[in-house]
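Sending over a structure as structure tokens; questions will come in a sec.
As you look at this complex, bear in mind that one protein chain is not there, while each of the others sits in place.
Going in written order, the chains are labelled A, B and C, and every chain counts its residues from 1.
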């Protein structure tokens, strides 16, 4: 999170491949060589809809290698459905890279990545970076059902140890993924991305044990570039991510609303005040 | 126009073929065997948009043979663009057949069909019917440019004599198609479909010469099935197409507003009061 | 599809009980018969008929319809044959409609409303009367009845005096404080409220440099106005306790449920019929599926369930920005 985003741009990309990796989950590969060079693990893109009339969609950058970046997304509503209707050969404009990145440096050698649902899309690049520098990476990955545990094998191929959980027990542990985390040996550091309740549980686990944890947050976005203040999260005023924030209105409170799209999406768990 | 529409239905069709016959002009073939049996020359369909959130689009039924109907349309605005994005194999729901049809019977043997722009989509079926009963059919067809004179050859193949006009003179007569009509021997009957100014000119021409003329009108539609009164045209109260119309509010006026989608789209020129 | 007999989806509008909560809307649904080829009308709660006025009206010049992003503008101009012709030629046919037919009355003076309402309500084919008060009062500089609490009250009182049949006052969204208008209508004796009519709007043809509607201005309907209509229902439901027919951009069961949860007892479907004439049935089936999934047996039990007050004190500090 000390790693600031390099200047972003509107990047016109050509769709190279499109796979429905599970029902209502689309993997879209796009040609974007310049973006590959700029992107760091944890960055996201605003995917602009062809035809406009709706805000762009915030999506983690899933893969980035050679000429190709990819996006992995769930058909959640109208806008993701419109993105999902794109075909190979068509153009997709991305505003990218955006946000701060996970800090994948340091000396921790035993790292847990915790992912829930669509959060999986933001943790492949950090997993690759950590493995590349020789760390042991355990992926704690939870979803509603086995079918929704998309791309789990991909993470195994990359060298992650898989710890899976499903709400219905159709694969791995039956229950939430943080239960699985709590049962095992504590990692030296945590990276997490997923729904807010999961992130809160990860945060509590990490802070009880004094484990540094980086959380990539999700909020409803307007602009995605810092212009609308639609995407905020309460954090400690004195934190590194709110370097020049004004005093808040609540008397004596040291909590401020920082933007997930600019000050985040990656935050240190101990600096959040949510 | 004495030919009433057989009961229409919501017809789910599968797209068989899709051709961009000219820039921004799409020909969409759909599988609809029942519809082929019901459709009469001049009928139209309301094409429902996948995903909704906008009214269906009124489109003439261009071809109808065997298992296949087709629609020929211009990408005019948002809704036609959404229809144009459909692919082979996808489903398109049509509310059809709708409206009254051209009267292609009678004894007239020399018939002029006048078409302008998208109007061409509604006159292939009548041309075929007239030729099948042995009439000579001259197609007077006007468009902005040569490129926009779509499907002209198709009409020649069907046995029509072509009389073409373009605004810029890039093909055929330079000027409007009704100039061409006025220059030639008068037909015994006229069928016409196209923009309102063209239809007015056809109407004037026909009435001066006492030639029976059937005009298929275009209006902005809401429902397409008679429920909203969005699509009206002023006609003579006593006309056959307004059999049980109430008196109008203008004192002594015998003009009433009839619905293009139900009382039309085909009207006798001499009954219109526009 | 869910077995509908296991669920009570009825809605009460004054003394009128609708077996289903879905209503075809005035001006969008003809007399219902126009849509009979596509939907089983007996699975609708009611059809609200096109508004009728004292005298015949030719309505506005065309274009009367303009399509806009996620919606449309209309300016029909209340084309209708006038109440006399209507009573003589049209009303008897409504006896055949396999669901309740609700009359809609429009006017340009308080007296207009009372006159047409009395004549129409006298007919047995008409189950209830809706007052379309989004019309200008010619005696009052053309001020719209529905934009003024006092004018609204006067129309409702005058109509109320003519009939015991259920009365539905149809409110306009073109106001700053719809709750005040709703209270005025209820105090004046309406049995129910229709919330809301179209939002005023226009479109311009940039090539011809003139308004695209023959009438210049029109009413915006469809999904575009759904958030506006939903808030209107939410606010009216907090202000009064008569049944509300929520409407404005409802296209899917999920949309309909938003209105029911906001406090509507029934939902109206207008423009969505133009996108798909099967909409009222798809919506009903979707409501039943939701009830089955959420284990709700009686639709009334969830009416207003999301209307539990404003979340925090910031409410007073405005909505925008």
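FYI, a contact is a pair of C-beta atoms (placed from the backbone, for glycine too) under 8 Å apart; a residue touches a chain by one contact, two chains touch by 3 or more.
Quick caveat: nothing in here was measured; it's all calculated off a predicted structure.
Put simply, the hidden chain is in touch with A, C once you look at the whole complex.
Touching the missing chain, out of A:10, A:132, A:156 or A:240, is residue A:10. Checked against the full complex, the candidates C:22, C:109, C:144 or C:282 give a single residue touching the omitted chain, namely C:144. One of A:93, A:170 or A:207 touches the chain omitted from the figure, and that residue is A:93.
Screening C:225, C:244 or C:281 for touch with the missing chain picks out C:225. Across A:22, A:55 or A:164, the single residue that touches the chain missing here is A:55. Against the chain not displayed here, chain C makes contact via residues 26-27, 50-51, 57, 59-61, 68-71, 73-78, 106, 108, 132, 134-136, 138, 142, 144, 147-148, 172, 174-177, 197-206, 209-211, 214-220, 223-228, 230-231, 234, 249, 254, 257-258, 261-262, 290, 302, 305-306, 308, 310-312, 314-321.
In the full complex, chain A touches the hidden chain at residues 7-10, 48-49, 52-56, 77-79, 93, 95, 219-233, 244-250, 255-257, 262.
Here is the rule we go by: only the chains that are shown with their structure count from here on.
Any chain bridging chain B and chain C, meaning touching each of them, is missing here; the list is empty.
The distance from the centre of chain A to the centre of chain B, each centre being the mean of the chain's C-alpha atoms, comes to 54 Å.
Counting partner chains per residue, chain A has no residue touching two or more of them.
Of all residues in chain C, those that touch two or more other chains are 69-70.
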